[in-house]
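Quick one: structure below, then a few questions.
All protein chains of the complex are present and in place, except for one that has been dropped.
Chains here go by letter, A, B and C, matching the order in which they are written, and residues are numbered from 1 within each.
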């Protein structure tokens, strides 16, 4: 599990005094991007190779409201990987007491930017993600 | 089913040339607010009565990418209602050909703003939502 | 002056119970896009021709806070036009009483997407904007 830390922005709050629920999906994305970066996979490189990676499914269960200025931990796990898709699971925690604010999941599909068809990513990229996943989950895969 | 129409904003796009997936949850919210408004239930009134209505679950499946300037239809159904929660289902369609862009679901819980505890909304408000739901779904409830 | 109408979204509010100030720049953009559309100029066409049109200056003075669910009028004027830049002026008003919520201004520069250099837009596009501006401002230019 990879963990990044961030702080709730004022603009992320709404008139119920808490973070608007749509922002969690942006936090998930920050975690996902960092996960891939640490695996040595850069979204820009994928895009330059003609791939895009649209989200095909996203969900979040909210346990407790994040508030302005809270320090949060975004915890990310790659739970399913193939050459055509990635599924990530997330937990957002309050940094102060590790209480869980939300849990979620997203699925990306790799597609060709040219025609939108599903595409298999190059082996080199797949292997980087797989190796990092193995390392990161502490398993033997 | 209630339907509202809107148009994709430039700011809602991302560098993959499509609408960022987090925006669909904001569109769902616009549909939900309109549904309640047409039922005669105003969020402001609920807040003035000391209730808030946090989202406890949100999910979306993406079928096809919305693009800048697309006219979209946001279709909303109240699929579960009690005095402590509401579940809405959504479809987002392209206005030009009614193709489905995304389908989703959200659950709100009614809580007291004072202490965050789950709260039963007043009968008058519940009855308005129920009556509109019955009318809107064309059923006899 | 061109006027469009919209309604404040819940997500646009912040914990001060009003619309977050950054959203006004998104409203300005909606007005600007509509202005160009009515002039027969589509951003997509410009992009397909290899132009982009970054904002180089943006400003807003806030007079009164917009609130959730307010119906607003976004009023747009093209106040300066050349083949390399456009300056628009905006007023955002409350639809209910026409009181002014904010006034602002933006400047776009036309540039080539390939190298970012300043570029002169094609005469046909410039003439459409100019003609609509003349028509819209009721003047003789």
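Everything below uses one rule, namely that a residue touches a chain if its C-beta (ideal position, glycine included) is under 8 Å from a C-beta of that chain, and two chains touch if they have at least 3 such contacts.
These numbers were taken from a predicted model, which means no experiment stands behind them.
Novice: Considering the entire complex, write down the shown chains that touch the omitted one.
Specialist: Even though it is not drawn, that chain still touches A, B, C.
Novice: Can you work out which residue in C:61, C:82, C:99 or C:123 touches the chain that's missing from view?
Specialist: Result: among the candidates, C:61 touches the missing chain.
Novice: Looking at the whole complex, which of B:13, B:56 or B:106 touches the chain that is not displayed?
Specialist: Touching the chain that is not displayed is residue B:13.
Novice: For the chain left out of this view, which of A:33, A:81, A:95 or A:109 touches it?
Specialist: A:33
Novice: Touching the absent chain: which residues on subunit B qualify?
Specialist: 10-11, 13-15, 17-18, 20, 22, 68
Novice: Even though one chain is hidden, which residues of subunit A still touch it in the full complex?
Specialist: Subunit A touches the chain not shown through residues 9-11, 26, 29-30, 33, 37, 42-44, 68-69.
Novice: Against the chain that's been left off, what residues of subunit C make contact? List them.
Specialist: Counting over the whole complex, subunit C touches the hidden chain at residues 15-16, 18, 21-23, 25-26, 29, 47, 52, 54-62, 65, 113, 116.
Just so we're on the same page, only the chains that are shown with their structure count from here on.
Novice: Between subunit A and subunit B, what's the gap in Å when you average each chain's C-alpha atoms?
Specialist: Computed value for the inter-centroid distance: 25 Å.
Novice: Averaging only over C-alpha atoms, locate the centres of subunit A and subunit C and give their separation in whole Å.
Specialist: Their C-alpha centroids are separated by 34 Å.
Novice: What parts of subunit A, by residue number, touch at least two of the other chains?
Specialist: In subunit A, 15, 18, 22 touch at least two other chains.
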